[in-house]
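A single protein chain has been removed from this complex, and every other one stays in its place.
Here is chain A:
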C-alpha cells in the first residue's frame, strides 16, 4: 500500500508527541527537582533547567536518607525492593512454568479441575484475600521477613496460563522425539521446554518484576521495621511528615531512583524478547 499524506502524518506525529509530553513532563519535573536544594523548591524558584545539587541530593538519598523522617537510607530500601521484586518475579516464573508443565504434559485425575482452580484464582487478587493471607503469614512468624514479603505473592494464574498457552503450541512430536531419545519428563522439561520458553520467561519476568517492585499494600501491612521498608513505601512516608518540612528534593530523588530499576529491566529484557520473537521458529 502506498500512502502519501503529509498532513495525515503530521497529525499522527503531533498526537504522539503530545502523548509523550503528557507522560514525560512530570517525570522530567521530578528529575529537575532532584537537582535543586530544598530552599529553591520550597520558595517556588525552581526553573526547568537542571540545577547543580544533583550529586549532593543523590548521595544523601542513597546513603543517608531523610534523617528527619523515616531515617532509612533509600539505598537500603532499594535493596529491599529489589529482593522482593526479584523474588516475586522468579518465584512466579518457577511456580507457573512447573504448574503449566504439569497441566499440559501429565495425565492425572482431575487435571481439568486443577487447571480451572488455578484459573479461578485470577479473580482473587491480593487485596481480596488480604486478611487470611496476613493471618497466615503472621502466624507463621514471617512478618518483617523477605519470605513474608515474597511468598504470598508468587502464585500466578496469569503466568500459568501464559505458559500453558505456549506449551500447547509446541508440537507433540517434539515430546515423542525426546522420549525416543531417552529423555524422561524432567529432562524434556530442562532440555527442550525451558530453552524454548526463554522468550515467554523474559516477557513474564518484565511484567512480574514491575508488579513486584510496585507492590504497596502488602509490604505496608507486613513490614513494621523500617529496615524492611521498600522504596515505594519510603516515598509515601517522605511526603507525609508531621512536624518538619517535606524534603522535596529528597522525595523527588527517591522517585527518580524508584523508576530506574523497572526502566532498566524493560530496556534490557525487551531486547531479549524482541530478539527471541524474531528468531524463534517452531
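Convention: a residue touches a chain if its C-beta (ideal position, glycine included) is under 8 Å from a C-beta of that chain, and two chains touch if they have at least 3 such contacts; residues count from 1.
Keep in mind that, in the parts below, contacts and distances are computed from a predicted model.
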Among "Multisubunit sodium/proton antiporter, MrpD subunit", "NAD(P) transhydrogenase subunit beta", "Sn-glycerol-3-phosphate import ATP-binding protein UgpC" or "WD40 repeat domain-containing protein", find the name that the UniProt record gives to the complex chain excluded from display. "Sn-glycerol-3-phosphate import ATP-binding protein UgpC"
For the chain not shown, which residue from A:14, A:177 or A:217 touches it across the whole complex? A:177
Filtering A:38, A:192 or A:246 for touch with the omitted chain leaves A:192
For review purposes, identify every residue of chain A that touches the missing chain, sorted by number. 171, 173-174, 176-183, 187, 191-192, 195-196, 279-282
